[in-house]
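Only one protein chain is missing from this complex, and each of the others stays in its spot.
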Amino acid sequence: MPGKAMVFSFSQLEEFHNYIPGFNVRTDLALEAHEVVSVHEEIPGVQVQKDGDEEVTVNRVSITTEQGSAKMGKAMGNYITLEVPGLRKKNTALQDKVIKIFYKEIQKMLNLNGEQTVMVIGLGNWNVTPDALGPRVVKELFVTRHILQLKPEILGEGYRSVCAISPGVLGITGIETSEVIRGISEHVKPDLIIVIDALAAQRMSRLHTTIQISDTGIVPGSGVGNHRMGINKQTMGIPVYAIGVPTVVDAVTIAGDSMDKLAEKLKKDSPQGNAFAGIVQKMDFGEKRDIIREVLQPFAGDLMVTPKEIDTLIEDISMVIAASLDAAFHSKIAAEEENRPVVH
Amino acid sequence: MPGKAMVFSFSQLEEFHNYIPGFNVRTDLALEAHEVVSVHEEIPGVQVQKDGDEEVTVNRVSITTEQGSAKMGKAMGNYITLEVPGLRKKNTALQDKVIKIFYKEIQKMLNLNGEQTVMVIGLGNWNVTPDALGPRVVKELFVTRHILQLKPEILGEGYRSVCAISPGVLGITGIETSEVIRGISEHVKPDLIIVIDALAAQRMSRLHTTIQISDTGIVPGSGVGNHRMGINKQTMGIPVYAIGVPTVVDAVTIAGDSMDKLAEKLKKDSPQGNAFAGIVQKMDFGEKRDIIREVLQPFAGDLMVTPKEIDTLIEDISMVIAASLDAAFHSKIAAEEENRPVVH
Amino acid sequence: MPGKAMVFSFSQLEEFHNYIPGFNVRTDLALEAHEVVSVHEEIPGVQVQKDGDEEVTVNRVSITTEQGSAKMGKAMGNYITLEVPGLRKKNTALQDKVIKIFYKEIQKMLNLNGEQTVMVIGLGNWNVTPDALGPRVVKELFVTRHILQLKPEILGEGYRSVCAISPGVLGITGIETSEVIRGISEHVKPDLIIVIDALAAQRMSRLHTTIQISDTGIVPGSGVGNHRMGINKQTMGIPVYAIGVPTVVDAVTIAGDSMDKLAEKLKKDSPQGNAFAGIVQKMDFGEKRDIIREVLQPFAGDLMVTPKEIDTLIEDISMVIAASLDAAFHSKIAAEEENRPVVH
Partner (left out) sequence: MPGKAMVFSFSQLEEFHNYIPGFNVRTDLALEAHEVVSVHEEIPGVQVQKDGDEEVTVNRVSITTEQGSAKMGKAMGNYITLEVPGLRKKNTALQDKVIKIFYKEIQKMLNLNGEQTVMVIGLGNWNVTPDALGPRVVKELFVTRHILQLKPEILGEGYRSVCAISPGVLGITGIETSEVIRGISEHVKPDLIIVIDALAAQRMSRLHTTIQISDTGIVPGSGVGNHRMGINKQTMGIPVYAIGVPTVVDAVTIAGDSMDKLAEKLKKDSPQGNAFAGIVQKMDFGEKRDIIREVLQPFAGDLMVTPKEIDTLIEDISMVIAASLDAAFHSKIAAEEENRPVVH
């Protein structure tokens, strides 16, 4: 077969990802950004609230000032996070419970009435398992817009107009994802957009157990790096919500954590430990980053840490999100969901 | 897992496909439409020309009048078809030969200069093997637009700006494909669009052995049925070219052919044959169609006939098209292609 | 990239498929074979029984003599078929109902006690959508053998030892599927084998709406053609059951049906019709086959007719079968299934 000279992945075109300012920690979860930063300082303009039970914790983080936003490295707005450690094991009853909780959270945040058209965007690369969350949710989703336009009588009452698309990634299309979405949005004219994306977490324990929904859309520097232009109200002209699940930890986070834990350990254990820990803590942010670069070269950013059983984890959580969206969008499906008793 | 009431495939929303007017034959190849119709009558305003060698036949069909267009069931414009029976068996040397011929045909038809930006659209459903031609070609294609915009120095000379997207199908997205393309096109502002699509042929022998390129784009009634609004110069405002390979024969064609062949056979073999053949030939077009409907129910159209080894056939021909496009677009790759001697 | 001289698909190595003896009809359903043959003659040694309701029909066909087996073109044994026309539309409540009926039919036929180890084999080609039923069911199945061997305490009570494998197809592996299964079986030493395979039906209406289970295994001439050596008790030395769903109609069936329907139509409609129909009916079996060959050339057999929305149909029915098997195998899962009330 013939030759295409060379292919460059987009990562070669990118600078280091955006991490929590001043930390070698990358997280797309507002909850984690708050955990990391609040250990070191007060963060004015950020409210955190927590409820739920022992299976499902619901965290609500609101960032209400520019200052809070800057410290957290996250856009102003509301972030709701469900933490469900049990989801790492397949458990149908627990999945059903999460769907019942999550679809109502979606409804509340979106403030839907009966007439709005929703456009769902599945970000990420179908061919890279941990990045495939968005396309998989879109594949599972119940899409109605064309039926309601062409033969609404087939559906009957209780269904909203929903469309969905997976625009691919810049490295494959050569087009900024935000350009693609804006172009389609201008023709489809939905009332609101929901983007689904695989996220990076700081902590391993959050992989595939945590779902975040926010009213901020996706903004540069808070996201997975490949989507450089914002997908939010400012760029799209209509409300944009984001739903994501952490499927990877950035390798930079692992490397940084390892150094920090080593310093902690020494501090506790050795007589000179305090001094050494002090040295590590005082090490320039840039010096630490140089060490990390050395460990991870020739890849700067864009190294994902992910569990081996990623395929089934992604599949399960995608079904939970698609089912939650279906129930949040369509009153008919919500009613069925409510009639379905939790099985023990 | 919870329930989505019912999913309707788009085929339920569609009427019978558009076939050659007055024939129970569906073909997306202008060459075949001409073969079928010209047996029965003269088609003014259609020119057909043939060259090539015993391995690769190049057919050129031009439809220059509305009348010709109406009789053929094909848009006015130019259609070039490569017939390469040997492609059904994997044969690297032959593939290389086809690429060398085809990329030059593409260049001539597109009349490219060095500066134009090309947007390639892969139509069809990635998850249905015989419909996956478009998405597969897009996946293989060398995409450069983002590199030329962000770091052109990586590429050097000899590369054109190319972007590519697979917009999915209406049944999965809820959005007309033409809306998606128009939306993206208005943002990307390419100079021309090339759509790649799996086609239906009349004859089995054409599956995976025939490549058609035309300057007509895709227009309602000439295509694969699922793309109802035109993707052509009129709707997009810029030149639109279409490249396709037949991967299926419509089941309606098989059923119709079987009846016709039976009539032929009887005509030859039995004393009353002429009378019977006459009866079959005089049978109302609608009557024949009723029989076909009965055979194919509960599916009206949208039944594909496809060989079992479809997976490797699609993979091979997708590589040939992607390589031809790469060479047609980028002078650097064309030069490499020319330096590669044909292996015997 | 370099060249592999030529690749031959297996279909080139095969003779015409085995059809119902004396008919241009290929079906893997005993129910259909009986329908076709019993129109023309009595079939001694074949019992047919039907129950169920308006949503789910359960057919039981028993072939108890060699003569019946020869006439039907099916191995002696028991075949149970669920017909559920509603399955062509996604309907969660109906799927749940089918699972509840089907898992009990499986249990009865397999006559399982608590200790047996089951090996499930997913036949077919993952990369060809209509042939992917077997591999997809295997992917969905709950596999326990390794857990019960290594850490049974994780599972607790109520789980049977189940393993599962998709051995690929001869054209890709170069190894007869039956050799692969026998080899593995001799090491795993299961008590019984269940093979899952995509089937060919005669009637379009049966695609994706019908599930067959039999205690015959798969025998040459009754199957999908690519599995030439039997996978049954004789070759494996242990009981072998087969579960299948029709996903395709053979193109030969379509062509044959069209000719027959044409003859029927003429018989009714025209004065000379009777004579014509008589001629067609008296046409040699071989003569009809010659016409069919002409229509389908250069492909002899191995042309599948399949609906365009094949991807979602396969996905849905695979989940139903996997869930039925899970409940049939594991008393814990059966109990959960029973606690799950049918939703309306």
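Just so it is clear, A, B and C label the chains in written order, and each chain counts residues from 1 on its own.
Definition applied: a residue touches a chain if its C-beta (ideal position, glycine included) is under 8 Å from a C-beta of that chain, and two chains touch if they have at least 3 such contacts.
Computed from a predicted model, the values in this text were never measured in an experiment.
Student: Can you say which of C:143, C:238 or C:275 touches the chain missing from this structure?
Tutor: Of all options in C:143, C:238 or C:275, contact with the hidden chain holds for C:143.
Student: Hey, which of C:43, C:63, C:80 or C:163 is the one touching the hidden chain?
Tutor: C:163
Student: Touching the hidden chain in the complete assembly: which of A:45, A:158 or A:307 does that?
Tutor: A:307
Student: Footprint of the hidden chain on subunit C, which residues?
Tutor: 1-8, 10, 12-13, 92, 95-96, 99, 126-127, 138-139, 142-147, 150-151, 154-155, 161-168, 170-176, 179-180, 182-188, 319, 323, 326-327, 330, 332-333, 336-337, 340
Student: Mind listing the subunit A residues that contact the chain we can't see here?
Tutor: Touch set of subunit A with respect to the missing chain: 2-11, 88-93, 125, 127-129, 131, 171, 204-205, 207, 226, 251, 254-259, 261-262, 265-266, 270, 272, 275-276, 279-280, 287, 291-292, 294-299, 302-312, 343.
Criterion: only the chains that are shown with their structure count from here on.
Student: Using the average of all C-alpha atoms in each chain as its centre, how far is it in Å between subunit A and subunit C?
Tutor: Taking the mean C-alpha position of each chain, the two centres sit 42 Å apart.
Student: Taking each chain's centre as the mean of its CA atoms, how far is subunit B from subunit C in angstrom?
Tutor: Each chain reduced to its C-alpha mean, subunit B and subunit C end up 33 Å apart.
Student: By the touch rule stated above, which residues of subunit B touch at least two different other chains?
Tutor: Touching at least two other chains: 2-8, 10, 92, 127, 171.
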